[in-house]
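Below is one structure, written out as C-alpha cells; comments come after it.
In this view, the complex is presented without one of its protein chains, the others remaining in place.
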C-alpha cells in the first residue's frame, strides 16, 4: 500500500497489491481475496499494521496480492512464524493464510498448538480438499476414494474434519464459510478479527482444476437451501427455502436431529437456538453433514479466553514491576564476584 | 526373549528383557511396564511377533525393558516409524510407547494422522504432564501456572486434553487408565490390542521427580471413589464409595450432570448407561473433570472402522488380482519400443 | 566410472557433422498442450532411430492467466543422427502459439532460424498481455529470422469442425495441428501419435478422432502449402546408437524401474514413504501406479513422517525408500541420522531444484550435494551417488539398492528436475545383467548380539527381521555397545563405533568401479570434472573442443561419497581441473579437500542447464590463463 497518506477509510481495492494474481481462472481463491479485502476495508484497519503470513500452496499465495505486510514462509509453518511476530509486536494484526495441506498435513502440529495456546491470530484455512499447487494429490481432508496422482486407485484414508480437529485442539473461535458467499464471509472475517485469541475460519474453496465441485452437494444453488445451515448466535437453527426445517436435541441422547418446523412439524419455538458459547452444541454442529444433515456455516463457536500473547506480556510486565529491569552491569554480577588487582 | 523355544504360555516376567531398568525409583513407569508385561502374557502373544516402537523420553525407554522387538527411534516420530513397520508387515503386533511431550508436543502431527488413518497400532501415551527426561520443563498437558525450568514464573499456556485431541483427530478407540491401577490397566491394554485400528491408551503417570502427585486429586486413596468414574460398556455411569453418585443427561442441553442415586436421589435406572460406541457421549466423558465431575477412566470409546493397513493391502491385492504382477521385462516395455540392430 | 553413454562413438568422419542435428522448441500457454506436442515429436523421432534429448520447461503456476509471460510453457528438443546429449544451445526452429511465447523465447532463436507463429493469437489483447506495444510480426525485430505466419487456430478449428466438440475442446486441437506440421517438416511418422491419442481418449473417441484429424491436417498443410525451403528439414538418418531395444523415457521412469529392479533382485518389497513436492512428486506418482506390482506407497503427512515410515519399513524387512527435493530433504536429516545409527538400509532420492529455501521450484540446480554429504548432525557418513542422464538413473537406482542392502546404510541418490522431466531414447537394460542382490536376513541366533554381528569384509551388521523368533532385540539412536548392541556411553566404545561407521562407508570405495574417463585421454592439459545432469553439455563441449584439437577430457563422477579409489590419481594426471556445476561450487570443494588439487569452479546458477558453448568458452578461458 505504498503511498497511502490520507487517513481516510480505505476501499477494498486499496488492499490489493500491485502483483498480478496467478491463480487459475475460476479458482475459488479469487472470491476469497475479494472478501478479505472487503473485510479489511470495513474493519478500517491500516495496511501497515496488518501482516498476512502464509506457508506454501495456492492458498498461501494470498499475501502477495494484498497491500499489507506479507510473509510467504515455508510449508506448514505459518502459525509458528506468526506466533513469533505476534508475540514480538502484539499491536500488529496478524493473519494466517493456509490450505488443507499446509495447515492440516505438514502443518497440523503448529495448528494444534496455535489453537491450544490461543494466540491472537486470524487463521484462514482454504479447504479445497486437495493439494492444488503440487498438481492435485489428495490431502488429509480429501474424501475416501479420491483419485489423485498419488492415489490412482482412490485414497483409502479417513479424512479429518477440520472443525472437529479445532475443537480437539481447544480452539476458542471456529467458523465456517464458502468461498463465493461474500456477503456471509465478510462478517465472519470481521468476527474473527474481533476475537482476541486464535480464530479459525474454515473456508470451503473450489479448486476448479483438481477438485472441481467438491462441495457442490451443498454449495450448488439447487442444494443451498436444503444443505446450508447458517447459524447465528441467539437465532433458531433453521434452514430450508423458507426456514421450514430445523435442528433440535434428539431426546434421550446427546445428539441433534432434523425436524420439520411449522405446519405439520414442531412449533418454531421448539427449535434449538444457536448459542455460540456452547461448546458441546458447536461440536455437534461441526460434525453434522449431508445427506442426513445440512452443513453448519457461520460462527459455530466463540467463547473467548485470555490470549496467549496477552498472558505472556502480562507476565513480563509483572516480573518487571516486581524486580525492575536491571542494567547489564548488575546482571553480570549475579552471584559472587572478586577483584584481581593490577600486578597483584 | 532370546532362547524361547517352547510354545507354552509366557509369564509376565518372560516379557522382561535383560536390561536393568533406569527409571527413577518410584516412577509410575515401573507400574506401567508391569501391566504391559501382564497384558502381553495374558494375550498370549509371541515376543517375536511383537514390536514396541518409541520416540524419546522417559516413557520412550519402555522398549528396552521388554523382551520383544524394540525400536527406540527419535523424538516424536514413533507413530510414523510404526506406520512403516505395520504397513510392511501387518502380521506384527505394533505398539507405540510415547509421552505427553513426545506424543503431543513434537509428535502431535504424527499422532493426529495415525489416529485419522486408523492404522492398527496400540499407542500408549504416558502422560505425566511434564518433560521428564530433559529435567522437568512443562509440556502441552501441563496445567496453566506450572513452574518449571522454562517457566520459572509459571506457564501461561492452556493445556490440551489428550482425549479431546484424539476425538478431534478421528480416533476410533480412546481409553484412559492410571499407572498404578494394574487390575484396570491390563484389561484396557488387552482391549486396545483387540481393536483393529489405532488404539490410544492414555495413562496418567506419576513423575515423582518433576511433577509428583500431579494427579493426586483423583488418584489419592481418599479421592479415588469420588473422582474416578470407571466406565464399562453397558453399565450405568456410577461412582462414589458405594456407587451412590452417577451421571445423567442434563435436561435441555447437550451436557452431563452429576446426580445422587438411590435414597434421596434419582432411581438407579435413570443413570446414563455407558455406550462405548456413542461418540458424543465419549467426548463428553473425555471432557469432564474434577472438581465438578469425576475423571472418566476405562474404554471411553471403541467403534471400529476398517484399519488403514487393511485398506492398503486390500487395494494392493485387488490391483494385483486385476492386472497381475508383471515381470520386470514387461514393465520396462511400457509404451512403445524399437530395436536398433547391430551395425545398422 | 562415468555414466554409461548410450552412444557408440561415431566413426571419425562423422564427427564434425554438427549440422546433423536440429533444435526445435514448441512454446505456448500452459493450457496449449506444448508439453504433449513436444513429447510426441520426441517419440516419433526416437522411433525413427534418431537420437534425441529434450528439455521441458514449464511455469510454477498451475494455470497462469492465459497469455501472460510467466504462463509460457515450452518444450525443447534436439534430434539428429549424431550423439545428442543435450537439448541444444540455440533454436533452429521456434513454434509459438501466442505473443507471450514469442517474447520470452525469441532470444534463444539463432540468427537465420525459423519462427512459426499462430497469427490468430496475435490480438491486441494478447500483445498487451505480453507487453508488446506494437505487433512484432509487422516489425524489423524478426528480420534476422525466417518468419512463417500461419493461422493455426483457424485451420485447426476447420479440421475438427465436423466433430461434435465444444469450442474449448476444438481449440485444444491446435497443438496436434502444429505437431502434424512439425512432423511433416522433418519427415516423421504420425502412427505412434495416432495410437497414443486413441488410447488416451478411449472413453471419448470423438475427441481422439478430432485430434487425429487436426494432426493430419497440419501434416497435409505442409504437403500442399508452399513452405519456404529453408524451413523444411529432413530425416537425419539413424544415429549410431548401441544395438538394443529402446523406448523413450524420462529419469522418473528409469529411476522408478531401477528401484523396482533392484528390489526384485534383492528379493525385497519396496515401500516408498513420500510427501509431494515439485519436482520430486512424479516418482511418488509413478510408484503409486505400481500397486499391482506389490509396491506400497505411503503419502505421509510430511517429509519427516515419510522418511520415518521408510525407516520403519526397512526395520520390518522391506526396502525403505523416500523421495523429495531439497527443502523436504532438509526435514529428513534428523531421521537419516537414525538410519545411520541403527544401520538400516534406506534410499533417499533427491530430485534437486533451485534454492535456497523455496527458491524456484520448477527450475534445475544441483546444489544439494553439500546437504547430501555433510548435512547431518555429528559424524554421520553415508554413500552419495548421482545420475547423469535419464537413462543412467536406472543403473544408479540399482546401485543404490546394492549399497543400501549390502552395507546396511542409507544411500543418497541425487537427480534433478532436468533429469526427472527430460526424455531420451533409453536402451532397455539387460535384466540378466542386473547383479544378484539377494538379501539374507539373519535367521537364527548364533550367540552374541544379533544386532551387532558384522560382516568382517563390509563391516555391515546383519539385518534382523521382526517376526524372527530368538532374535528379539532392542535398537535405536543411542550409541550401542559394539558387542552387545545395548546402550553404551563408554568412551572407547563410542570411538570404536564412530570409526566403524566411517570405515564401513569408506570401504565402499573398494567395491565400486574405478573412475573412467568419459571423453578424452587419461591425462593431459585439462580435465572437466562433472557430476549429475551436466553430463550432456560437458560431454558435447569436450567432444567439440577435442575436434578442434584442444587437449581436454571429461571425467564424470557417479560416486560422490566415497570417491572411486583411483580418482585422485587420475585427476593428478591433468594440468588443470575445471568443475562445471549448477551450484556455487560444491564438488570442487570436496575434490580440493580430498586430493589437494587446485581444481577450479565453473558455476552456473540460473535455473537453466549449461549450454555447450558456455563450457567451451570456459575451456578456452582456462587454457589461456
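Miscellaneous remarks
Letters A, B and C mark the chains in the order given here, with residues in each chain numbered from 1 onward.
Operating definition for what follows: a residue touches a chain if its C-beta (ideal position, glycine included) is under 8 Å from a C-beta of that chain, and two chains touch if they have at least 3 such contacts.
This one's a predicted model, so the numbers in the text were calculated from it and none came from an experiment.
Shown as candidates are C:44, C:83, C:365 or C:424; the residue that touches the absent chain is C:365. Of the listed residues A:28, A:63 or A:246, the one in contact with the hidden chain in the full complex is A:63.
In the complete complex, the hidden chain is touched by one of C:134, C:229, C:377 or C:625, namely C:377. In the full complex, chain C contacts the hidden chain through residues 59-60, 70, 304, 325-331, 333-334, 337-338, 340-342, 354-360, 362-363, 365, 367-368, 370-371, 373-381, 476-479, 489, 491-492, 494-495, 498-499, 501-502, 583-584, 589-590, 592-594, 596-598, 604-608. In the full complex, chain B touches the hidden chain at residues 20-25, 56, 58, 72, 74-76, 105-106, 108, 131-135, 137-138, 140, 149-153, 209. One chain is missing from the display, and on chain A it is touched by residues 1-5, 17, 19, 46-49, 51, 53, 56, 63-64, 66-74, 77, 79-89, 91-92, 109-110, 112-113, 312, 315-316, 319-320, 322-326, 328-329, 331-344.
One rule holds in what follows: only the chains that are shown with their structure count from here on.
Farthest from chain C, judged by the mean position of CA atoms in each chain, is B. Annotation: 29 Å between the Cα-based centres of chain A and chain B. In chain C, the positions touching at least two other chains are 291, 301-302. In chain B, the residues that reach two or more other chains under the touch definition are 109, 112-113, 312, 315, 319.
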